[in-house]
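Presented below is the structure to which this report refers.
Missing here: one protein chain of the complex. Every other protein chain is in place.
Just so it is clear, A, B and C label the chains in written order, and each chain counts residues from 1 on its own.
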Amino acid sequence: MIVVVKPGTPEEEVQKLAAAIENQGLKIHYSQGVDHTILGLIGETQTIDVHKLRSNHIVEKVMRVQEPYKKANRAFHPDDSIIDVQGNRIGEGHVSVIAGPCSVESEEQIVEIARDVKASGAKFLRGGAFKPRTSPYSFQGMGADGLELLLLAKKETGLPIVTELMDISQLPLFDEVDVIQVGARNMQNFTMLKELGKIDKPILLKRGLSATMREFLMSAEYIMAGGNEQVILCERGIRTFENATRNTLDLSCIPLLKKKSHLPVIIDPSHATGINWMVESMSKAAIAAGADGVMIEVHNKPEEALCDGDQAITPDEFDKIMATLKKYAEFEGKVL
Amino acid sequence: MIVVVKPGTPEEEVQKLAAAIENQGLKIHYSQGVDHTILGLIGETQTIDVHKLRSNHIVEKVMRVQEPYKKANRAFHPDDSIIDVQGNRIGEGHVSVIAGPCSVESEEQIVEIARDVKASGAKFLRGGAFKPRTSPYSFQGMGADGLELLLLAKKETGLPIVTELMDISQLPLFDEVDVIQVGARNMQNFTMLKELGKIDKPILLKRGLSATMREFLMSAEYIMAGGNEQVILCERGIRTFENATRNTLDLSCIPLLKKKSHLPVIIDPSHATGINWMVESMSKAAIAAGADGVMIEVHNKPEEALCDGDQAITPDEFDKIMATLKKYAEFEGKVL
Amino acid sequence: MIVVVKPGTPEEEVQKLAAAIENQGLKIHYSQGVDHTILGLIGETQTIDVHKLRSNHIVEKVMRVQEPYKKANRAFHPDDSIIDVQGNRIGEGHVSVIAGPCSVESEEQIVEIARDVKASGAKFLRGGAFKPRTSPYSFQGMGADGLELLLLAKKETGLPIVTELMDISQLPLFDEVDVIQVGARNMQNFTMLKELGKIDKPILLKRGLSATMREFLMSAEYIMAGGNEQVILCERGIRTFENATRNTLDLSCIPLLKKKSHLPVIIDPSHATGINWMVESMSKAAIAAGADGVMIEVHNKPEEALCDGDQAITPDEFDKIMATLKKYAEFEGKVL
Partner (left out) sequence: MIVVVKPGTPEEEVQKLAAAIENQGLKIHYSQGVDHTILGLIGETQTIDVHKLRSNHIVEKVMRVQEPYKKANRAFHPDDSIIDVQGNRIGEGHVSVIAGPCSVESEEQIVEIARDVKASGAKFLRGGAFKPRTSPYSFQGMGADGLELLLLAKKETGLPIVTELMDISQLPLFDEVDVIQVGARNMQNFTMLKELGKIDKPILLKRGLSATMREFLMSAEYIMAGGNEQVILCERGIRTFENATRNTLDLSCIPLLKKKSHLPVIIDPSHATGINWMVESMSKAAIAAGADGVMIEVHNKPEEALCDGDQAITPDEFDKIMATLKKYAEFEGKVL
């Protein structure tokens, strides 16, 4: 970490600041420019509070040299992490497809879709029981009943289940859920992240609507710091000025997150674009860019979907897309 | 609400869609363009799910005519809402100043700051007991102990307390808190918003980092729909490409939110800019633009603050700023 | 186009507005909601000035049903446009690779790179003679001399040349240039776009840093409206809050632009990411998403490059990437 001292600061004040830093167990290397004194902080700087340092009246700038995350950092964990979900591996060598409806709506719906997506090659069933909706007047999900139906669909098909936890008070209901999803709007719900750090279950962490990749990895770090290192990163579109798509899918996050971190990266083209006819091309692009999986919204009757029908594809369409994606995965030397 | 049907859609399919809409209690007005059939939906359209409608394969576009919020909507509530907090009124005719440190750190700190800001004219004491921090390795707040110290400071000074709730599990601890703050990162924590709709206590709702004004008002609607109409809106900077300030303070939200809604609007220049020497000019600008109050971070020793010291000002600086703001408030015909 | 009239507007004022609209050759269809009168404008609405209409004091909202571009619109030109550059076709069935250095620096440099990229399969040589640089103190390009060297490299290799025009005063120098590039910062230099509409030469139009896809297509329309329909769209990253990459590459623009328009779409991963090790994965993803080509920065000595060396790859790296891209193109049924 580098601290730039304001021009004209008396030497004794610089010494006072230096002493305070050294008290935190760090060493300092001095560098004198034409106008600026520069302090190079050497040691375990991840725990240093940049804001606090910056607030010192003699400090002009503070710049990090190292990333502030540790457990999620590839520098300290060079090999790819592989998350094992009941024998289904997410990570190197696999392209994991998670498919299912936005919301669980009925037994018939979820079981039928589960069977269909399994037949097409999906390895995980997704479906929302608790739904985060912008409007209080929109359908809020079936809740606990929806979870029951998901477990029923799992029993019928054997597909592990991925579903969203909206509040830690719901956690006791998630015992038999295979992968807990943290939604984009909860990516910085730090209280929840800490709780999820205490359990032993894979977490699919969605990137916040305006989260930088560093913040995204810091949220993963929250979970990992608690002891649960089974984190799957999921990009689902970021918020930009462009309004032709619901969000802007940031595929460049794939190589970047994989360079900075060892965690697997999944792409959700359905939520990112909000447009069903874009799912295929964006899924292909995701695999080509190195994604460890895609999450695709499938609904047997998109027009009657209780939420987000405009981004869902039908089981038939999904089947065709899967045939294409399988070829892309093989082309990348991976198994779908 | 207006539904644009895709060119070339057979009449019977249009009729089918129309019937489905009419089943939801709405009337339809038909309009035939050169290429497009347009359906005007007449009635209570706030409860219509735009996404669902858009997912119909014959629908090209869906456009809202009316805003999707009701209780927060000025159209249905022309007079300004005034929130009464133990005799301190937030809303028309008042410029309410909420001041205090980012985090509660010790009895001495919070009581001293409380006395100072009260002497300078602040009407509310702010201070974080539970702190949302990007890094799990940063100071996370004093928690329940911090709340105790806030109540102590309230006892000493009589200042009502504003403090952040990070999770509904903490709610029982907030009994004596006067105004519950919902942080920017929790603006769409819908489970929490619903719970806050059930209590009888003013809620200071901070705008999410990338929340549109419509989404901001929809989150207020979540709380109000539950029965708690004491919502105070707080703009604290939005996320943009600009990185010279921590966030971009959107002062144009003041006239806009007040046009669309009857709820009071407070500005937080400290978090918005992240720079203490910008607090004065942005506070003045906020009052000039019609804000109902400002929220200012004050710390007796910014350099030793356990969080966000770089945006805090000292009690002395605050005192000078308050003298200026008082004049601005009077100039606007308001009481500070 | 749909015009929503403010509630409570007297009938005679609505009639006055309607008459003014009909005077512009449009028909009107009336629709009466509970609160709002809605006018559906029927006819050639592309030439209607939305801002002007919206400024009428009885108008609450104006919403477009059709896109405001015509010549660039796929609705009026269902087949893909193919741009022929001296026998090299850009568009359906081809993945065109444009490669070369950011700036032309010397004869040796540009000729050597041209030979190398040709040998690896590039079909076009890029190189900047006039360079848009953020700082007036940075290298501004070799100017006219740089153009000479490009033409020399063309002579030596036969590769058609793509290079940027920064101002219409430079146009006479571009006679032998094969494809004129309009840079992102000039995407809305309307005077220049109009001039380029008068010539008979392909234009590679780069998307502005914060241009919506609609604005991007409107800029293409500027050129096409003048008579020059040889426009190639080039996405090169948009500006967002994310700062880990130089810009955010928006690959979802590929299916979207191709749905809305018939023009070919090229991706520039070098400028979009600003990071050389991301070029390969983003190029693969671009082809998988349906791009008609990629534009890659190649420099024989990136470390000595006079501009943007951090995004350039070496000829050797380019050669390896091309081998991979060739397979991806074939996989998509295209020729690279």
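The working rule: a residue touches a chain if its C-beta (ideal position, glycine included) is under 8 Å from a C-beta of that chain, and two chains touch if they have at least 3 such contacts.
These figures come from a predicted structure and were not determined experimentally.
S.K.: Looking beyond the chains shown, say which of B:254, B:312 or B:336 touches the absent one.
M.R.: B:254
S.K.: Of the residues listed, B:74, B:89, B:214 or B:301, which one is in contact with the missing chain?
M.R.: Missing-chain contact among the listed residues: B:214.
S.K.: Using the touch definition from the top, which of A:154, A:206 or A:239 touches the missing chain?
M.R.: Result: among the candidates, A:239 touches the missing chain.
S.K.: What residue numbers in chain C mark contact with the hidden partner chain?
M.R.: 46-47, 49, 51-52, 54-57, 68-69, 130, 132-140, 166-170, 185-186, 188-194, 209-210, 215, 218, 221-222, 225-226, 239, 274, 276, 302-312
S.K.: Write the list of chain A residues that the hidden chain touches.
M.R.: Counting only chain A, the missing chain is touched by 2, 4, 29-36, 38, 40, 42-43, 60-61, 63, 65-66, 210, 239-241, 243.
S.K.: Counting contacts across the full complex, list the positions on chain B that touch the omitted chain.
M.R.: On the chain B side, contact with the omitted chain comes from 210, 212-214, 238, 240-245, 248-252, 254-256, 259, 272-273, 275, 277-278, 281-282, 284-290, 327-328, 331.
Quick note on the criterion: only the chains that are shown with their structure count from here on.
S.K.: Going by C-alpha centroids, which chain is farthest from chain C? Tell me that one.
M.R.: So the chain farthest away from chain C turns out to be B.
S.K.: Distance between chain A and chain B based on Cα centroids, please, to the nearest Å.
M.R.: 26
S.K.: Just the number, please: Cα centre separation of chain B and chain C in whole Å.
M.R.: So the centroids are 39 Å from each other.
S.K.: Two or more other chains in contact with one residue: find those residues in chain A.
M.R.: Residues 210 of chain A touch two or more partner chains.
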